[in-house]
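Yeah, one chain of the complex is gone here, protein chain that is, but the others are all in their spots.
Showing chain A:
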Amino acid sequence: MPAWAETITVAPGEGAQERLQEALILAEPGDEIVLAAGRFALTDGLSLDVDNVTLRGAGMEASVLDFSGQQGSGEGLLVTSDGVTLRDFAVENPKGDGIKSKGADDIVYHAIRVTWTAGPRASNGAYGIYPVESTNILVYGSEVSGASDAGIYVGQSSRITVRNSVATDNVAGIEIENSRNAIVERNFVSRNTGGILVFDLPDLPVMGGGNVLVRHNLVASNTTANFAPEGNIVASVPRGTGIMVMANENVWVGQNLLYDNPTAPIMVIAYPMAFDDPDYNPYPRDVTIDRNMVDEGGTDPQIEGAESLLAAFGGALPPVMWDGLSAGEERATLWVHPDLPGWSLNLPAQGEGMAGARPGPLEAPEPGPAISTENWGAGAELEARIR
């Protein structure tokens, strides 16, 4: 931090909107803006567009940016500059997304809370913590609940770490979408519709998601009925999904504890819908499901024909579910640890729904040697900022 860096403290109360926004605009690189303890009643979205600024509160329960009365903007706080650190404050009830950082490289979210206080509702905003089109992102010790899409959502980005965070009561707890070189570890992900999603979607400027490590997470009781507005991809996620990998390459899922995810603790599938984007690969490739601690599996699956499936598999669907679709012979689709039973829908074709499904036991090779994760996750300099 430069020697001339300033600390600017902003208190809640009369004129908080203008005072805080002015501080964010007039900040110089290296400055720290401190949110005093208390509740900031805000009418409009806030934004930060100065590099290397820290916005720090007095704690995620103490300093609250309250957007209950928000009248404009698509998010609570928007960050569009690089090297920003957001820490120790909360965002409540934004009308759209919580905190969005777009094209904002080298960003740290530390001990941030984003909450829609009425719990799961379709009228809540889409994403809680929302970095997009960025490189080098660390989300640490943060909490999101109530998002009508994904609590912690990282899109079209690379070098991402989401660690020690809590995602509850969202449609998707944590979602890594159209992104590469990501590590999702040591998070608590519960009471969502689906826990952790690793997706790639067509028709977007950045595609080709992959190199994602999902380990050491507690993914439990993701049994909230899906409350996403139809049309969004997560609206198709069945209630009771633990970890779901769709249309990604080189994904490693290991050492997670998965409990009470009654559709499928672990699901690996192709993009389910028809598409015509020639640059898009809809299939999972090189996905490893290593040793994970998993309960009996899909005891109450939200899948077409659930009753006969349960009967066929003896009361619970095996923990690993695959749709049976693959890119072809040249790329392996799936490796699964031998202790983990699985099943496959054995779908005959991508984009044609459940037509022609022939459910049966999963046959997949054992995981090979550990893969290199060099240059995955946020850089060490981001970790250093929160020590």
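Here is the rule we use: a contact is a pair of C-beta atoms (placed from the backbone, for glycine too) under 8 Å apart; a residue touches a chain by one contact, two chains touch by 3 or more; residues count from 1.
As a working rule, contacts and distances are computed from a predicted model.
Undergrad: Between "Transporter", "Spermidine/putrescine import ATP-binding protein PotA", "Chemotaxis protein CheA" or "Cytochrome c domain-containing protein", which matches the UniProt record of the unshown chain?
TA: "Cytochrome c domain-containing protein"
Undergrad: I need the residue numbers on chain A that touch the omitted chain, in ascending order.
TA: 17-19, 21-22, 24-26, 43-45, 47-49, 70-74, 78, 80, 94-97, 102-103, 122-127, 130, 132-133, 148-149, 153, 155-156, 201, 203-206, 229-233, 273, 276-277
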